[in-house]
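Only a single protein chain was left out; the remaining protein chains are all shown in position.
Each chain gets a letter, A, B and C, in the order it is written, and its residues are counted from 1.
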Amino acid sequence: MPLTPEQQAEIDEERAQTRTTRRVVSEGMEEHLYTAYPVLDHGFVRVIDYMGDDNAITQAARVSYGKGTKAVSNDEGLIRYLMRHWHSTPFEMCEVKFHVKLPVFVARQWIRHRTANVNEYSARYSILDREFYIPEPEVLSAQSTINNQGRGAVLEGAEAARVLEILKGDATRSYDHYEEMLSQDGQDGLARELARMNLPANVYTQWYWKVDLHNLFHFLRLRADSHAQYEIRVYAELMCQLVKDWVPFAYGAFEDYRLGGAQLSAKGVECVRRMVAGEEVTQETSGMSKGEWREFMGVVSDPG
Amino acid sequence: MPLTPEQQAEIDEERAQTRTTRRVVSEGMEEHLYTAYPVLDHGFVRVIDYMGDDNAITQAARVSYGKGTKAVSNDEGLIRYLMRHWHSTPFEMCEVKFHVKLPVFVARQWIRHRTANVNEYSARYSILDREFYIPEPEVLSAQSTINNQGRGAVLEGAEAARVLEILKGDATRSYDHYEEMLSQDGQDGLARELARMNLPANVYTQWYWKVDLHNLFHFLRLRADSHAQYEIRVYAELMCQLVKDWVPFAYGAFEDYRLGGAQLSAKGVECVRRMVAGEEVTQETSGMSKGEWREFMGVVSDPG
Amino acid sequence: MPLTPEQQAEIDEERAQTRTTRRVVSEGMEEHLYTAYPVLDHGFVRVIDYMGDDNAITQAARVSYGKGTKAVSNDEGLIRYLMRHWHSTPFEMCEVKFHVKLPVFVARQWIRHRTANVNEYSARYSILDREFYIPEPEVLSAQSTINNQGRGAVLEGAEAARVLEILKGDATRSYDHYEEMLSQDGQDGLARELARMNLPANVYTQWYWKVDLHNLFHFLRLRADSHAQYEIRVYAELMCQLVKDWVPFAYGAFEDYRLGGAQLSAKGVECVRRMVAGEEVTQETSGMSKGEWREFMGVVSDPG
Partner (left out) sequence: MPLTPEQQAEIDEERAQTRTTRRVVSEGMEEHLYTAYPVLDHGFVRVIDYMGDDNAITQAARVSYGKGTKAVSNDEGLIRYLMRHWHSTPFEMCEVKFHVKLPVFVARQWIRHRTANVNEYSARYSILDREFYIPEPEVLSAQSTINNQGRGAVLEGAEAARVLEILKGDATRSYDHYEEMLSQDGQDGLARELARMNLPANVYTQWYWKVDLHNLFHFLRLRADSHAQYEIRVYAELMCQLVKDWVPFAYGAFEDYRLGGAQLSAKGVECVRRMVAGEEVTQETSGMSKGEWREFMGVVSDPG
């Protein structure tokens, strides 16, 4: 359970208050506001604020004075057109702010997305909590034997047990030592900015993360992808659900054109044309390397 | 008059509607929403949306679960501390979206601020209106004789009259020709993306411009400055008033530490110390060039 | 002819000098350095400086101490892999700086690409030259009747002649008036920052533009595309040739996976699978709108 009763009370109080505004409101997103949705064993994602809705995208694309067209269907069609043709600036007109609690090694991947605003809990200034990510047995996997950057089969019982014992033991000991070094009981107490260096990368941190919808889609495309590390993917997948309720037309277009779509190379386009015209194409006659051909076949053949 | 009755009606309709939200609300900013405040002869600035208030800045700085401290005075003190010590990320947690109508030559300066989101009215896709900026006589100035990049005295009557006649005549003729080239009456009609090249830089364009508070302050510091060109400065000055009502603590800190403050060089610090200690310092003994000394004296001497 | 003899002499002098460096050198790019390649009637592109080569991309991807692998073929394979899987940061490790002369309306499109560094010739500070873009008759097109944002057939002789006469006449008159307003002969002379507002959007400006290879590829993908306006496309096409000689492996991957490739939607992937499996698919059974289907068929059918 990631929240203390005091934290939950603060959240409940915020949710209980409503105010009057002239701004556009996304009913779907209002429902999610402030709620801490759990992710992993101690993490969460909660929406703190948002700006805009589907209509804000088309309104900016048209640079209009009011709501623009009344016909909702026109909005959906325009949003799909904009997504299909790689128009990015109208999607930048929506903004969202999250409060996220996440393990440090996940935060280190996340922060590589630079076009966002971040305020992280400072371990120079404050003391971190005793909370560490310990994987569930079903995601405790071996190194992949075919992909240097991925996981293979789930570890067997005895090996899994040893790993979990190590992770838990080292986390406990590191945190005990962290507290011991910080303690001002009978000693000066090491500076926080130094003591934190003893904590492992599965310790939890938290931050406020604010991003526009275009850059959020870019993040989600890479991190909700099956090649992303599981521990960041679960955050991205949850955020997909929130975005779907916030801007349903934009999310629908994103799902169709980005998440579920595929990029063909010039050689891939040529092969598709030949195959559609009835020709049998093999890797040898495709002009592709083996790796490219395998990925290409993953796109054009029915996985069923 | 920048707005047609239809546009004014659309704005009035938007202002008349209120909705319920769980988000934080800035009462000062709610009052401004959608209103088109006139700037120059045909331009305007209006706030389309905003995210956050003063409290959102300190909430992010503290990475807190709810509103954080109840004491408003603590918020102001923390905001001033953050501004004084060049903390930028908490101010990035507020966002604002404007609809701006402005002459093209102003838009070309404005767009140099890259950390913002922009959707501009497209002259490839649409036809621009017949609206041109013609300066008021009191801002029709000669080239400065001391600053290559600035204005000097206001032009005398006859010269001013000649200039205004030229500007008006050329604008009218250019727009007549623009319409003539576009016309499909008895001819094919030139493509819009080509015809627009005949329009001068004082034609009005418009855009949606979205920016976070930190980058907006950076923009305002440069463009509300007395060295900025008058035609962009009037936009910046109006926006200062809007920001003041939106985030009064943050704006107060910005006014004190940035707008009204001054940067001293290492040599300047040394000279101030000597002067405060009672020594008489001259340009010759200051180690500064003449230009630096003049600027330095502008800071440390009472202009009265 | 865009260059004065003095400018050409400066360029020749720069090209004549060689220096010794320990940095990596791209022989292909060295040949292009400083040369002003003409674009449109008065424009040009010239490379002022560059950083890195193909090897710099793989070296950064590997975070290696020296040149990394000796096998050049490994570099090409890795670069293709990185491009295929949307790795962007290794391509950001190469940087290039251009000096570009271009009409203002092209500059206004160009500057929308924000992730680049720009220093533009200042018309507040300096006086612009009497140079205007006047299209060649073969690119003087009518408004497209099927695409609001594009060109249709080339204009017929008489209409074309009228348009060219207008463009030339207005440019000449605007510049005459610009000079007249600036003149300090018997009058004070209008400030440069004001006088420039009379110049039309086909006047030439120039800038230094510096960008990393990843963002340059993004620019080239959008601007060397057949939907881009002709007047910016010719700049992009020329720059493609320069990049090809600078980083041939990266450019080859870009050409295959981006320029010549295509994006399929989730519905598009599904249709391709059905078509490859021998099914006949029509717009009605595709689940796509008419616009989407037309674009999809443009990808999967042989244009021959």
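One rule holds for everything that comes next: a contact is a pair of C-beta atoms (placed from the backbone, for glycine too) under 8 Å apart; a residue touches a chain by one contact, two chains touch by 3 or more.
Quick caveat, the model's predicted, so the values are computed rather than measured.
Of C:30, C:129, C:159 or C:225, it is C:30 that touches the chain left out of the display. Within the full complex, the residue among A:104, A:236, A:271 or A:288 touching the omitted chain is A:104.
For chain A, the residues touching the absent chain in the complete assembly are 103-105, 108, 111-112, 114-115, 118, 122, 124-126, 133, 135, 140-144, 148-153, 155-156, 159, 162-163, 166-167, 170, 173-174, 177, 180-182, 184, 187-194, 196-202, 229.
The chain not displayed touches chain B at residues 77, 80-81, 84-86, 89, 112, 222, 227, 255-257, 259-269, 272-273, 275-277, 289, 291-292, 295, 299-302.
Taking the whole complex into account, chain C touches the unshown chain at residues 3, 7, 10-11, 13-15, 17-25, 30, 33-34, 48-52, 56, 59-61, 63-67, 89-90, 92-93, 95, 97, 99, 117-121, 206-208, 210, 212.
What we mean here is this: only the chains that are shown with their structure count from here on.
Residues touching across the chain B-chain C interface largely coincide between the two copies, over half of the numbers being common to both. Rounded to a multiple of 5, the C-alpha superposition of chain A onto chain C involves a rotation of 180 degrees. For the pair chain A and chain C, the distance between mean C-alpha positions equals 33 Å.
Averaged Cα coordinates give chain B a centre that lies 30 Å from the centre of chain C. Shared interface positions of chain C, defined as residues touching 2 or more other chains, are 112.
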